[in-house]
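Here it is, the structure in full.
Every protein chain but one is kept in place in this view of the complex.
Our next item is chain A:
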Amino acid sequence: MELATWTYEGPPHIGAIRVAASMEGVHLVLHAPQGDTYADLLFTMIERRKTRPPVTYTTFQARDLSGDTAEIFKDACRDVAERFDPQLMLVGASCTAELLQDDPGGLAKTLDLSVPVVPLELPSYQKKENWGASETFYRLVRACSSGWQGDSGPDAERQKTCNILGPTSLGFRNRDDVEEVKRLLADLGVRVNVIAPLGATPADLARLPGAGFNVVLYPEIAAPAARWLKKTFGQESVTVQPIGVGACRDFIAAVCACAGLPDRAKCMQERLSWYSRSIDSNYLTGKRVFVYGDATHAIAAARICEEELGFKLCGLGTYSREFARDIRAVAEHYDVAPLITDNHLDVEDAIIAAQPELVLGTQMERHVAKRLRLPCAVISSPVHVQDFPARYSPQMGAEGANVIFDTWVHPLMMGLEEHLLQMFRGDFEFHDDVSASHLAAVAPQDHSASRPVELASVEPEADEPDVLTWTDSAERELKKIPFFVRGKARRNTENFAAERGLNPITIETLYDAKAHFGR
């Protein structure tokens, strides 16, 4: 048993619904208890989808358990075949139905439906949402394109066409990323064969092998399908995700290599590079940033922080266990400790320990950052309704880089304000408890303390000799350091004092430590 208030991913059947809801002509019959239809409103509310997602739930109740739940499932399948007449039917079970062991796949087979049925195994007690989506997509791709009879020999024209794999319903900014990547590919002279699962039909999936190569936009969703396409049809994959300027260049280079085109990476036109170079961005240098999200977005963010915005990464983590190794490699490259966890309390602890000046994360990190009064921007699912915006807001490609620059810099204190805050520390209307003038009134506070509830239990005895204390004047001097670096200063000073056996900490110690560590 595992205790959770928030979960970064839903159960695997949510992933299956996302894939079904992304496509046209596919209907999912889900064996599930009454109540699990809550998933529909992720689509109708958060994503503001205009139609009901193509899912029929059996919604069995307790009184059905003594009877024949298998029969209820079969009725639902027959009903769906007749009412919705899909081109393809997916069948699966949610966590409760998994315990009943009714075997949706086997049952559907006995029905002799005229609709092709793809059964899904979704182990709810082991796997999660993204796994469910990637498994569903893989099963669909296999089922639809195995029978490919078309040409797959070398052909220069075919080589210049690709599939875009991975965008799904409820994916973070997937809608606009697809547009941006299509534009990028068109500029290179690469034709798009099929985009899937978003907007594709089963017939489109059958055409996947017709492309020269695959662009894997979201490995969390499309990596297994791409691997299978490579194994079966020899299609290469572009596995760089074009998020950030450098990554876009690498992406273009990889696409050109696959398509047999000269590398045109230099042609990228975005504004991030200049904005980040312009002297106004000088104050961004070395800002400590904590990054957490799915692996794709976290890895991309780490690179943008370090190489394109001049931030200093102080934490990098993901909940995508499937990609733990990739995260570890990137973390090592930038010399931070990797955090592989899906426990939001661990993430919170890591944020507190890292003392960042900016948090880039998911909806959950937004909660944490709000409580710690830290600036924060969202870079990855899970996200709430405000992160399915009306305006064009990709993360990928040239425009994605522009969007990212604005979004990440926005929550930070503006340069001039930051300087004045240092000059006039105790200013009566311009002090720690007011935030940057261009932001909503979120008062920052000293977050160098740990989580309040837990702190109480570790409060040291006042007269314990080996406990570090601060003299009142040192504590007052510390307060004069701007709030966004105060936590870091407190910790550095305490480490410095502890190493040297200095106790209590005086103003001298504070400044000695400052000199020792630099900013």
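Rule of thumb we're sticking to: a contact is a pair of C-beta atoms (placed from the backbone, for glycine too) under 8 Å apart; a residue touches a chain by one contact, two chains touch by 3 or more; residues count from 1.
Going forward, contacts and distances are computed from a predicted model.
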Protein that the absent chain corresponds to, by UniProt name, given "Sulfite dehydrogenase", "Substrate-specific component FolT of folate ECF transporter", "Multicomponent Na+:H+ antiporter subunit G" or "Light-independent protochlorophyllide reductase subunit N": "Light-independent protochlorophyllide reductase subunit N"
Contact residue for the chain not shown (choose from A:3, A:279 or A:515): A:3
Contact footprint on chain A, counting only the chain that is left out: 1-7, 9-11, 13-14, 33-42, 44-46, 48-52, 56-62, 64-65, 76, 79, 83, 94-96, 99-100, 124-126, 128, 363, 366-367, 370-371, 382, 384, 452-454
